[in-house]
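Note that this complex is displayed minus one protein chain, with the remaining chains in position.
Chain IDs A, B and C follow the sequence of writing; residue 1 opens each chain.
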Amino acid sequence: MIPLEHYLYLSIILFCIGAMGVLLRRNMIILFMCIELMLNSANLLLVALSKFHSDNSAQIFVFFVMLVSAAEVSVGLAILVMLYRNKPSTQIDLWKKLKE
Amino acid sequence: MIVTILIVLPLLFGLAAIFSNGRSVRNAALAVSLAEFCLALYAAYSFVPQAGMQQVLNLPWIPALGIHYHVGVDGIGLLLILLTALLMPFILYSTPDDIPKPGAYYGLMLVMQAALIGVFSALDGFLFYVFWEMALIPIWFLCLLWGRGNTVAVTLKFFIYTLFGSLLMLVALIYLYLQTPQPHSFSLEVLYAVSNLDANVQGWLFWAFFLAFAIKIPIFPFHSWQPDTYVTAPTQGTMLLSGIMLKMGIYGAMRWLIPVLPMGVHNWMPVAVALSVAGAVYASVIALQQNDLKRMLAYSSMAHVGIIGAGLFSLTANGLTGVVFQMLAHGINTVALFYVADIIERRNNTRNLNLLGGIALADPRFSVLVFVCVLGAVAFPLTNGFIGEFYLLYGLFEYNLPMCIAGGLTVILGAAYMLQFFQKTMFGNAISTPHKPVYAGKSELYVLVPLTAIILLTGIYPKPLLNLAAPAIEQLLQLAQF
Amino acid sequence: MALIAGLVLAFGITLADWGIRESYFHNMISSDSYSLSFSALLIACTGVSLLLSPMYYNRLNLPYMDIAAMKLFALAGGICIVSFVNLGLLFIGIELLSISSFVLAGSDKRNLLSNEASLKYFITGSVFSSFLLFGIALVYAVTGSFDVTVIGAFYSQAGGNINNLFYVGMLMIIIALGFKVAAAPFHFWAPDVYDGSPAMVTLFLSTMGKIAAFGAFLRLFNQAFLPVPYHIGILTCIMAVATMFIGNLSALWQDSYKRMLAYSAVAQTGYLLLVIPASGSMSADVLFYNGITYIAASVIAFSVLLLLNQYTESESRSQLIGLAKQNPFLAFAVTVAMLSLAGIPPTAGFFGKYYLFTLAAGAGYTPAVVFAVISSLISIFFYFDIIIKMYTGEAQEQLKMVIPPAYSFSIFVSLIVLILLGVFPGILTGLLQ
Partner (left out) sequence: MNLTFAQIALAALPFLPLAGFAVNGLWGRRFKETTIGIVGCGSILLSFLLSVFLFMANLSGSFATVQVRLFDWIPVANGSIGFSLMADPLSLIMLLVITGVGLLIHLYSVGYMHGDAGFARFFAYLNLFIFFMLLLVLADNFLLLFAGWEGVGLCSFLLIGFWFTNESYNAAAKKAFVMNRIGDLGFLLGMFLIVFTYGSLNFDQVFTAAATAGGANNATIIAITLLLFWGACGKSAQIPLYTWLPDAMAGPTPVSALIHAATMVTAGIYLVARCHVLFSLAPFTLSVVLAVGVATALLAATIALFQTDIKKVLAYSTVSQLGYMFAALGTGAYVAGLFHVVTHAFFKALLFLGAGAVIHALHHEQDLRNMGGLRTELPFVYRIFLVGTLAISGIPVFSGFFSKDEILMNVFQHHTVAWGLLFIGALLTTFYMFRLLALAFWGEKRGHHANYVPMNTTMKLPLAVLAFLSFAGGFAGLPEFTGLNWLHHYLSPVFSDVTLHNEPHLSIGVELGLMAFTVLAIAGVIWFYASRFKHLQTRELNQLNGELPWYKKLPANKYYVDEWYNRLLVQPINRLSDFLYRVADTLIIDGLVNRIGGMVLSAGNRARKLQSGDIGIYLYVMLAGASGLFLLYVLLGS
């Protein structure tokens, strides 16, 4: 039976991949995906832990997390649409007016 | 109860005056300051020298933190309150009638007086600190709005410099507060009883307190704000700064530094004395070659105060008596001298000593009054300056000889630059002023004649003042032994 | 107006059940004095913001109602995170607050700056909420429960020998909440978002958002990680000091008044952050006191900005020149606010700072206090520059500023709070013991 550590390492790896994705990619949509990836890595860990502690409150919490991430993405996309209407591109580097 | 009235009366009236800028504010403000003076006299009259703190009032202010509204007055505090109450009417009366925004001006002056009296009577660390900083704001506004020259930069530098010192003092006060037994409290007695501080902690705390007081006094290396501020500030502001606010620093050191950190004071005493004496000599040498009248007076005030600082940290009975008396003498002398500088500047609208002259020809009575003030500043016997200087130099003499000789040097240099000032302005042939200006009109005389009378009177018969201060100094010295 | 009535009702209810201590929804949320007082504070904050917004928004002719709804959602999120017992609720509350803030930041659709602000806030916000989730997961891994009291008991009786993952989880949570509060390394979003989004939103975010986040931060530490391990304490101190210096230093050269207020908000976070390492009995009290003074000062500072926006587009400080002559009452209020932010005695800000320094020094972080003192000295430069501009100099054009009743009411109330708390701090201290 797969010990808990493996799940832990997997989720940490996933988390780091997501973080690197956010850093390297310039396209907004890819960015959203990477953020989702980071959230889901935490979900994975939560599910594994719930099995480990044989207590299902963590799994219920996972549902909430999914709910929240869905809301988050929708708001994100709405913002993306708004940005697109003003500047026809999904590159985040265009938005640099606010500085110093 | 009297002390609280002394604080609250000007505070309330000041705040009211700030918001109303009616024309009659000047007389009302004068009336309040005179009432203050009578109250202070009554307090002095009913003061029993031997008993320690009197007129004590102790109300819980912030119970959760053990902070009390704890005010009371002893010999030294009373003398300084008397000085403040005495000088305030003169400062207010000497304000020209045509100043802009009179309401705010007089309001700020009275709030200032309240804060000063608060500082001199606070017996609770936190209350002392609150009054200490509250005194900063009115003077900052006064110098900013009614000063001349680039007031913004100079006053900001003055404010931040002084605030830097007082914030360090705040950290030190907090540290001490946390050392007091569990239900921490700020009251003076508890802070005096704190004894579990080892030498180098006391050293750090000493420097935190000393810095705050040294900037305020100012003592030598921390004085760079003083000349500029004295020059750009309105004369009445300078009178406040040099006449009374400077004493806050000295009083603070006497009340909060020496008794609270005896070991720290003892270890760092030589440095403090050396700095003060060096500052005194430094300032009096510079004052020799100053052409600007007010800048010269600023440096001369710094020289006098350097000697006071040296006497303070020499921790001898005579030195401390000298400090207390010289504080009063210096207060009266600088206020008189700055007022004279203001009169001369207003009449000839120049402060350059080389362009002035011949005032003795124009107004001999004025030059006689100025001469008495100069004598007071030069520590001529039979004036108050001499008694203070005598005690200070004798205290310094008991401490160590080279310092006393350096102190003596400042007395000689003092004579040189004060007489130079007197000769350059009063003697020589009159500068080509079209009309013969009257220097000491009736309103000027109302200020100068009483001040010169006080200079001579306290010089000839200083006994009552010295008796008031003696028991408090004894107590201070006992506390300073560790 | 109905909204405000509703809010007032809510405010009354929270005050009504002041004494009762019990938890609802199977121990997800509890109404102890800490949660009630902070909720009341958040409600008041939102109330003020709603009170001021109609005049502001009809000039921009934006759908005022949608924005009000967003603010209420944010308020709900705020109340949740201030009175949570279960970590799950903390995450949901934070998300609710953040998402509605993203929308609020972008509420002025036509203004490019507002769009950019919401973008930046969204991306960085969601990255760090994943940090929070991961932290909660790790803490759950070690303690086996989401309930804060259970975690607290587990942590305290476990003493030193607790699995290292727990500390990693704790650190993750600190990073996430650090972001939310705009602490040092994670503060980069704050100036841009505060500057970009419309002034009304900035006021709301910088007061309600920040205080809610701090409330959550402290509640978590007070309940779950009570004996704050020393090196975690030092870490937060370093973060706090860094925030103060970056905030104050960057604010020095700002020509725009709004951006200067943004950086001063970041700097104030630095001071408040000192509460975390010293969490314990008095820390709640200190945070509450400082919270109130900060909100009051910000309300005044921002209301001047809002009033100026009515007349001129530019947000530079020079707009304030000669304000004292035109409107002495407003100038006096702003002076008191600036003095309070700078921490000068007669105002409440001073006592707040003093109270904070005593707490931090008591917990043994005296060096941090010395740095805080130095940074507050730096802050004098720009706070007093505002006062100087107002009282010296002549205003270019005589703009006759008329203050609507809503503004004068809120400014007056904040002024009273600042002065009253300054002179009699005894009222509040000891409330949350």
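One rule holds in what follows: contacts are C-beta pairs under 8 Å (C-beta built on N, C-alpha and C of every residue); 3 or more make two chains touch, one makes a residue touch a chain.
Quick caveat, the model's predicted, so the values are computed rather than measured.
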Among the chains presented, those that the missing one touches: A, B, C
Residue, one of C:3, C:68 or C:235, that touches the chain absent here: C:235
Identified contact with the non-displayed chain, of B:272, B:375, B:447 or B:480: B:375
Listed residues C:47, C:191, C:215 or C:322, member touching the removed chain: C:191
Options B:90, B:256 or B:394, residue touching the unrepresented chain: B:394
Where the unshown chain meets subunit C, residue by residue: 119-120, 123-124, 127-128, 131, 167-168, 171, 174-175, 179, 184-186, 188-189, 191-192, 231-232, 234-235, 238-239, 245-246, 248-254, 378, 381
Hidden partner chain, residues of subunit B it touches: 157, 160-161, 221, 223-225, 227, 282, 285-290, 318, 358, 360-361, 364, 368, 375, 380-382, 386-387, 390, 393-394, 397-398, 404-405, 408-409, 411-412, 415-416, 419-420, 423, 426-429, 460-463, 466, 470
Subunit A residues that touch the omitted chain in the full complex: 19, 22-23, 26, 92-93, 95-100
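One rule holds for everything that comes next: only the chains that are shown with their structure count from here on.
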Chain centre separation in whole Å, for subunit B relative to subunit A (CA means): 66
Whole-Å gap between the CA centroids of subunit B and subunit C: 42
Of all residues in subunit B, those that touch subunit C in their complex: 60-65, 126, 129-130, 133-134, 136-137, 141, 144-145, 151-152, 156, 159-160, 163-164, 167-168, 170-171, 174-175, 177-178
Touching residues on subunit A, where the partner in the complex is subunit C: 4, 8, 11, 15, 18-19, 22, 28, 31, 35, 38-39, 41-42, 45-46, 49, 52-53, 55, 57-58, 61, 64-65, 68, 71-72, 75-76, 78-79, 82-83, 86-87, 92, 95-99
For the subunit C and subunit A complex, residues of the former touching the latter: 88, 91-92, 95, 99, 102-103, 106, 109, 112-113, 115-120, 122-123, 126-127, 129-130, 133-134, 136-138, 140-141, 144-146, 191-192, 195-196
